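Of the protein chains in this complex, one is absent; all others appear in place.
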């Protein structure tokens, strides 16, 4: 008997608990970002949707310009612009039903506004009057979240809670390419997959985390390739193709709603403006790179498609621009009014009931304010 | 001209910055854990290696039994056993060169001992005399790490530093299946891949994190599938096949040493004993499951292979067992001696120089101890 | 006064009972953490809850503390009342950002529209012979974080009452469970459990006239013992059990110190930057002219928590407390 034959007798079985539970293949993203505009699929897109997206993109672009202008006038403390990323911002808001929840990052005021929150309220944080300017329950929009990626577990928990309560609610959470490096990103995706929570994670890969380019952030083939490691599908989409983003996010939302669990969507886009108005992007990138991306502008792409299909004419384009101007003018005017702030708010919402310690401090500030007032009256 | 033809004119180019930098295919693990024992490849294995592994496994098993016995005798505060996981523990130590570094988790005293650390020193933490019982620089073994996954970034930083200094050093870091859920796991793997640091991550998937089974820990096809999301290769190996683990880890170490960057290795194994001596595993798993795994025992698998190849006979088996007994007896005896501990050590190593505040506290304790001493002498 | 016979119970049992009663009373109460389900927790505090209420109400989570607390935040946003278990004190640190930047601030951030009724149970302190990272006293971190309540029981009855109150609170509560008191027993009638009282009242555990020991959690029994031992030295010590560190009951504490004129703060947590500094400072601010001596502190040394074989030298014990009482300038009296 040969050694080989002998060995036949004890050929080990696979480790008993080893069962690959998921087929990895369908979880992997395609090699190229998904696109609709400029492909045959575009002809099949709903014309009404294209027009709505277009109007929203144009308005979004104008909103970004207006908000940036407001920082120059001292009406906003700081503004992180989404110029160039409007397709993602708008699509994220439009794919959701009223009962769904949006979890924006600090950059995503445009998505918040597109979801229906009053723009003045949405800008409250960046204006410096208060931390959150809107009631999260009114439009089901979580507070703008500054500590990166920390809102992702919130989205998972909320979606999980809704499912436990039997409510048909999906949460869509937004994060940047830089944010994917944080531990909270990892933990949130893992919880979501284990719990099969109805969540969609939208990573806007805009090429930079402040000054740090993607190549210093990850060595992965794509950020969407992270999904398989959690057992959820990863999708890669051209983030400047509003129709494609809308479709991919819409599919993910429907998948989640149907009980299929979470999806990770990476939208490849570009931050055209500096990180914020306070940033100087020339320190870390050249104009040439920005220019290439301007040619891949989300508004341009959609406008060409609409024109090509005869779905819009010059009047239509003008109308969209006009609507955006009206929107911006209203915002400008309302932001010019000084907010009325009550310093006593400092203590009002720390706890349901102020502690005795806080009541003492409250009394101190009240006395100081009264003294100030008296001084002013004298 | 048709709409399709018109569109040809503005068919958008891929987003300019889009370049999939890595081919994902080679980073993905095979569907089945890699095995050598019981396959044709076994015949090609180095007989000396097989014998060495066997002797180490037998000794490791005995070590686990002895350490567990020491907890019953009150000589160890607690012991997390690696019975059933000896193949991983031993292979992790054996694949490293002297100049390399090992980063063990709290469970991995066996790997630490197999690397050459005195077993009494390796058990110091679990005995309760001090936090780390050995000089990490002597055998290049980091302290046993209790906060799960937190040692992984240390391994990355150390390997990175060595490379920056031009030293040919690889770090091998060990973590459990549960530990992969922590944010530190994610951040460590990402840093390693971005920096192309010479690190090997060995996940011992032993089926449980205390009582929590893998299915509640992850929904991924395998833990090795996480690798592609960082842009490093993921390898799946039968963790009870000492030869396979040795080969896969060895390949990964060589790959890292050659400048190829990090690898994630998932070894599928099983924790035969309870989480620690203090745990009651019957609360969360049945005997039947444990029994199936006993049939896939790492020592059994290797012993059969050795016998089949005529590489060992009964005398050889007896000799290995005898060696293990001698090892255990020496350990037992040395652990029966009470360690000499100096309470003043509390202050000795908090800072290079104690702060004035600590000197006050030091003086206080010294006075107390002297008073105690005097009381005892009277 | 109740006529039902009192049965001895451990603090761990009282905590289990509190969780059970809270879950039975309110379907929005969810328990979550590492090993809390099938195993019933490493200290068995959640024993039986998964069986009685199902795994959706008492959930074994993946092993990731930031994820546990972060998802709990989301659950609370949707109207649930999560009760999170951190397995050991030091393993709550990964969740620190979620705790400080979100849990403690969400109500304030949203002008009161989004309160977070999350209870975070943290077994804390030493004295159980635990290895590294299993004996930290981390209350100073929580006290310095506005927006959190911080409470800790010292008796079986308080364990029940305070945990019920914590879960009932509309604000986040860090609920610190003294590990070494888990198996402490007390006569307590589980059929007529202590009523839930609002958080924030200290209690005088022992009246005395000579000096006040201000303490909480695991150090309460030590202080009671010290007070007994002090009788031999002619001191009649009062012992105040704070129960709640935030809010702080200045009223009860200062009333006691004004009566006795002397005080020692006792806790396991390190001295420098520990809770005792705050307590001594605020007592002094309020009772300066009543004090015969500075408020002293007996607390852990400012060192990483020592290994089991040395912990007795670290922990504040009876002798060290009596030494401090002896330094309260009694000459001034005569």
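Letters are used for the chains, namely A, B and C, taken in the order the chains are written, and counting of residues starts over at 1 for each.
To be clear about the criterion, a residue touches a chain if its C-beta (ideal position, glycine included) is under 8 Å from a C-beta of that chain, and two chains touch if they have at least 3 such contacts.
Just so we're clear, the structure is a prediction, and the values are computed from it rather than from any experiment.
One chain is not depicted; across the entire complex it touches A, B, C. When you scan A:109, A:151 or A:181 for touch with the missing chain, the hit is A:181.
Only one residue in the set C:100, C:128 or C:239 touches the chain that does not appear here, and it is C:100. When the full complex is taken into account, the listed residue touching the unshown chain is B:155, out of B:117, B:155 or B:312. Checked against the full complex, the one of A:41, A:69 or A:212 touching the unshown chain is A:212. Touch with the hidden chain on the side of chain B covers residues 130-132, 135-137, 142-143, 147, 150, 152-162, 164-165, 171, 183-184, 186-188, 190-191, 194, 345, 348-352, 355-357. Mapped onto chain C, contacts with the missing chain fall at residues 66, 90, 93-94, 96-97, 100-101, 104-105, 108-109, 132-133, 140-141, 143-147, 246, 248, 269-270, 272-282, 284-285, 288, 291, 293-297, 302-304. Along chain A, the points of touch with the absent chain fall at residues 77-78, 125-126, 128-131, 146-148, 178-179, 181-184, 209-212, 216-218, 283-284, 339, 341, 343, 345-347, 350, 355, 357-358, 361, 365, 368-369.
Assume only the chains that are shown with their structure count from here on.
More inter-chain C-beta contacts link the pair A-C than the other of A-C and B-C.
Separating the centre of chain A from that of chain C, both taken as means of CA atoms, is a distance of 40 Å.
Inter-chain spacing, taken between the CA centroids of chain B and chain C, is 36 Å.
Each of residues 183-184, 186-187, 190, 194 in chain A touches at least two other chains. In chain C, the residues that touch at least two other chains are 61-62, 64, 66-67, 94.
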